[in-house]
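Excerpt of the complex: some chains, original placement.
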Amino acid sequence: MLLHHCTWLEVEDRLKRSTGIIVPIGSTEQHGPNGLIGTDALCAEVVAQGVGETLDALVAPTIAVGMAQHHLGFPGSVTLRPSTLIAVVRDTVQSLARHGFDRIFFVNGHGGNIATVTAAFSEIYAERSLDSSGRNAPAVRCKLKNWFDGPAIGKLSKELYGDAEGSHATPSEVSLTQYAFPHSIKKARMSPDIAPSGLIYDSEDYRRRFADGRIGSNPMLSTPEAGKRIYDTAVAEVAETYRQFLGAA
Amino acid sequence: MLLHHCTWLEVEDRLKRSTGIIVPIGSTEQHGPNGLIGTDALCAEVVAQGVGETLDALVAPTIAVGMAQHHLGFPGSVTLRPSTLIAVVRDTVQSLARHGFDRIFFVNGHGGNIATVTAAFSEIYAERSLDSSGRNAPAVRCKLKNWFDGPAIGKLSKELYGDAEGSHATPSEVSLTQYAFPHSIKKARMSPDIAPSGLIYDSEDYRRRFADGRIGSNPMLSTPEAGKRIYDTAVAEVAETYRQFLGAA
Amino acid sequence: MLLHHCTWLEVEDRLKRSTGIIVPIGSTEQHGPNGLIGTDALCAEVVAQGVGETLDALVAPTIAVGMAQHHLGFPGSVTLRPSTLIAVVRDTVQSLARHGFDRIFFVNGHGGNIATVTAAFSEIYAERSLDSSGRNAPAVRCKLKNWFDGPAIGKLSKELYGDAEGSHATPSEVSLTQYAFPHSIKKARMSPDIAPSGLIYDSEDYRRRFADGRIGSNPMLSTPEAGKRIYDTAVAEVAETYRQFLGAA
């Protein structure tokens, strides 16, 4: 169930049954010649909503812009500074905690968010950990789950693409968006087939190393059919992780 | 055209024709007994995308969470602090400016965002205005346009609902979401028909004054048919405002 | 009564009778060829102190520098960034709240402050609205009242100056300072009589559009005699607004 398609009375009712909520978080950044700029946000959103349907769980609106400073050399990429994204995650979690949500599960579509969102969780916990006034704010637990990161999805990517999977603008994520948004499939030629790999610093350096935006991948192999398999596998795996998160002591 | 459904090469191409971009901004907050929590974000998004189609203009992902501290007494409402939202708008504009966008047009769905987003524009301009180093960063212009605020849409709301329009959880915005999301039409009884009016301070005070969340409105009058007329009128009016913004000296 | 001309014992005594306080807020920025740089702060201060005398109300020191980034192209203009002004308003309100003041009434002399001060109020309320620790900090209510904005003062400005009133460096505000500070009346010729109008972005753009600083006004029409009428009208109108604010449920 989408939070934004509920009324507040419906949320009040749901809170009696479960105090967990799913928050998709992605990025708006170049994804190579045939990947959508919204790939990371779109993938996180469709997987999160798939989990929501599978488990009848509540899904908040997607945080569509993440930490993508290294992509700013390519038109259309948008970033939040890490300090800004920390504030966004903190305010989101504090708002939800106010209503009694205490298991906040972020489904993430972008590797570049991991460090900052993890730091944001620590910023939130630190408020409580540093407080010596004996206030009794309720504890909250946050978890970040990358949809592309798990045994089943890893196995599938390897089976489908092997070394052509790479680490940015991967055929897996491009396939997933092709499955979810069949009217937005893009055609493009790239050379070499598999993009170079390397380390990431600032956006000028990135553009110099990775001329068309890809890292280590060959997204020309993407198909909507593969996207369907990826979707099913990711939803099942992320749903299981969420179930365990809710059930943990 | 949706920015997130473009590749970076398509954005590069579009920038040669136009340096304007539309950014929908809304809120995720209670909208009374039959209004969706996402009303303000959903309305801003559908109107902005309508404008995008009308003018073949680029539309960025929606900033779905805005400044809604006063609604936190109702489950499901989420807010950014004004200081956080200022940082989000600043980073968004700076990212877009980096690529050469210099007319950033925010289509807004939430009255509570107006002050903060306007302050954010000043924060952005102030960086340039306070700089005495002779740096030559390009100037950028930002504009906030409320879709619900203009002669044509005002006339239509008055014709449709008169005094029952109110100022929060209005039948106009609820109708618009009913038109756009017909599977999420909610039924609810409310009493009195027209909610009380008054001033807004913090969330406890709000909940005490406005028991079911509405202010001055009767959203039981909402219909998808009215939503269609509202959509058409808002898109036309906002499109015209954007056209003028792009063309201004 | 001026807060700064009281002892703390006198304030303690006054708090038993009223928990309201008036805070004048203005700006230090160019006001065209014959307007004082302090116009907005001086007007807010004299009106606020007039209200203080009328109602035997407490008046705090004036916040003399506001949000004026757009005027920085003209020598002598000073601005606070919006983020700084938000912190100033927050600290001021929290200090006063600590003593038991719970109705903080800002008399404003500068249109450019409205968005930022309104955002500051939300920042203050958000602390309370986001807190889920059950702390029992007392609620506080803040209100911003522009002295130049009300039915009576609007009618008078129209009667006195019609279309020559404009929106910056208006003959009304210049007249008010001429009445209050008769030794600081400046003579200047300007051309055209009525300055151009237009939108405001950063300070370079502003200076290019509005060469002598005025917007839409003809302050050569200013007189101390008109200033007297403006003063009397503004004080009465603002006093009535404050009285209602204190009395509201």
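To keep things simple, chains are lettered A, B and C as they appear, and every chain counts its residues starting from 1.
Just so we're on the same page, a residue touches a chain if its C-beta (ideal position, glycine included) is under 8 Å from a C-beta of that chain, and two chains touch if they have at least 3 such contacts.
Because the structure is a prediction, the values reported are computed rather than measured.
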item	value
Full complex stoichiometry in copies [only 3 chains shown in place]	6
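The rule is simple: only the chains that are shown with their structure count from here on.
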item	value
Chain centre separation in whole Å, for chain C relative to chain B (CA means)	29
Interface hub residues of chain B, defined as touching at least two other chains	72, 79, 81, 83
Footprint of chain B on chain A - complex, ascending	2-12, 15, 28, 30-38, 41-42, 60-62, 64-65, 72, 74-81, 83-84, 87-88, 90-92, 95-96, 98-100, 181, 184, 186, 188, 213
Residues of chain C defined as touching chain B within the complex	67, 69-70, 72-73, 79, 81-83, 86, 112, 114-116, 118-120, 122-123, 125-126, 128-130, 139, 141-142, 199, 201-205, 248
Chain A residues within the chain C interface of the complex	91, 94-95, 97-98, 135-138
